[in-house]
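Removed from the display is one protein chain of the complex; every other protein chain stays in position.
Letters A and B mark the chains in the order given here, with residues in each chain numbered from 1 onward.
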Amino acid sequence: MMAVIAAAIVIQRNLFAVVVLGGIYSFLMATALVALDAVDVAMTEASVGAGISTVLLLGALHLVRGDEAKPLGRPWLPLAVSIAVGGVLVYGTLGLPAFSDPEAPIHKHVAPRYINESLKETGVPNVVTAVLASYRGYDTLGETTVVFTAGIGVIALLRQRKRKDRDRR
Amino acid sequence: MSALGHFSYWVTIFLLVAGLFIVIARGNLVKKLIGLSIFQTSVYLLYIAPGKLIGGTAPIVGTGITVYSNPLPHVLILTAIVVGIATLALGLALVVRIRESYGSVEEDEILRAEEAALRDEAT
Partner (left out) sequence: MRNYLVLRVAAKIVVPFMLLFALYVQFHGDFGPGGGFQAGVILAAAFVFFALIFGLPTTRRLVPDRLVETGIAAGVLVYAGVGFIGLLLGGNYLDYFVLDRDPAHGQHRGIFWVEVGVCLTVSSVMLKIFYMFAGRRRREDDA
């Protein structure tokens, strides 16, 4: 299903339709994430992907407006490159552990410690929150700073022009 | 090594390739950004899918549950989503600025405008 939506996004040239499809895509992704037991992530994806980013894209579309121009050349080269990359990656997956394999390295490293000890050590039943804020506090501080910086960047990019407009008037 | 066992990877790869194709093949900058975010969602799947254990539940400690999916990728992706939207907004802001100075968001038109400007400067 998601593959179909993605394919539709590739084909569709009206950007408005693409944005709406993007919203649907995000909701489907959120559903898939619930199915994969990642409820925290699914919640974020539903609110961010389907909510905020759709609104933002629409806002940006309002500013840049429009339909996409017809691609100039025939897209054979990019298609070939993409398919080649995909092929290599599929070959790569053959060496990876199968889905839901309890012996996979990902379940052997730090995860058991997080799951078994976090309630005792932090008193927070939601392991994701505990890891996010406590064990990986530095990471999250960094991420928050990135969000902060991006916000500042947007302000810096979009504010200056406004002042110029005012001067002209 | 069954086909079923690797299905999640292949979905991921399909999405990744679709995103990659959009980024390479399309000249429209907004479309490119959307392609980039599809690429990004494929990475979310790549991280989350291996953390799932069939029969397990979400990593919220409760009584009588012993199998949880791996919380670590959830944490990483959770923050990645929010950072992703912030950077997407930054990209869109850049696109808006480009549109304002070149009057277009098509890559080739921008390049043409740039070349014309350079030629004007030379003469």
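Definition applied: a contact is a pair of C-beta atoms (placed from the backbone, for glycine too) under 8 Å apart; a residue touches a chain by one contact, two chains touch by 3 or more.
Please read all numbers here as calculations on a predicted model, not as lab measurements.
*Asks:* For chain A, which residues touch the unseen chain?
*Replies:* Those residues of chain A that touch the unshown chain are 39-40, 42-44, 47-48, 51-52, 55-56, 59-60, 62-63, 65, 120-126, 128-130, 132-134, 137-138, 140-141, 144-145, 147-148, 150-152, 154-155, 158-159, 161-162.
*Asks:* Tell me, which residues in chain B touch the chain that this view leaves out?
*Replies:* Residue positions of chain B that touch the missing chain: 58, 60, 78-79, 81-82, 85-86, 89, 92-93, 96, 100, 103.
Simple rule for what comes next: only the chains that are shown with their structure count from here on.
*Asks:* Give the list of chain B residues in touch with chain A in this complex.
*Replies:* 1-2, 4-11, 13-22, 24-28, 30-31, 34-35, 37-38, 41, 44-45, 48-54, 56-62, 68-79, 81-90, 92-97, 99-100, 105-106, 108-109
*Asks:* For the complex, give me every residue of chain A touching chain B.
*Replies:* Listed in rising order, the residues of chain A that touch chain B are 2-3, 6-7, 9-10, 15, 18-19, 22, 25-26, 29, 32-33, 36-41, 44-45, 48-49, 52-53, 56-57, 60-61, 63-64, 66, 68-69, 71-72, 75, 78-79, 81-83, 85-86, 89-90, 93-94, 96-102, 104, 106-107, 110-111, 114-115, 118-119, 125-128, 131-132, 136, 139-140, 143, 146-147, 150-151, 153-154, 157-158, 161.
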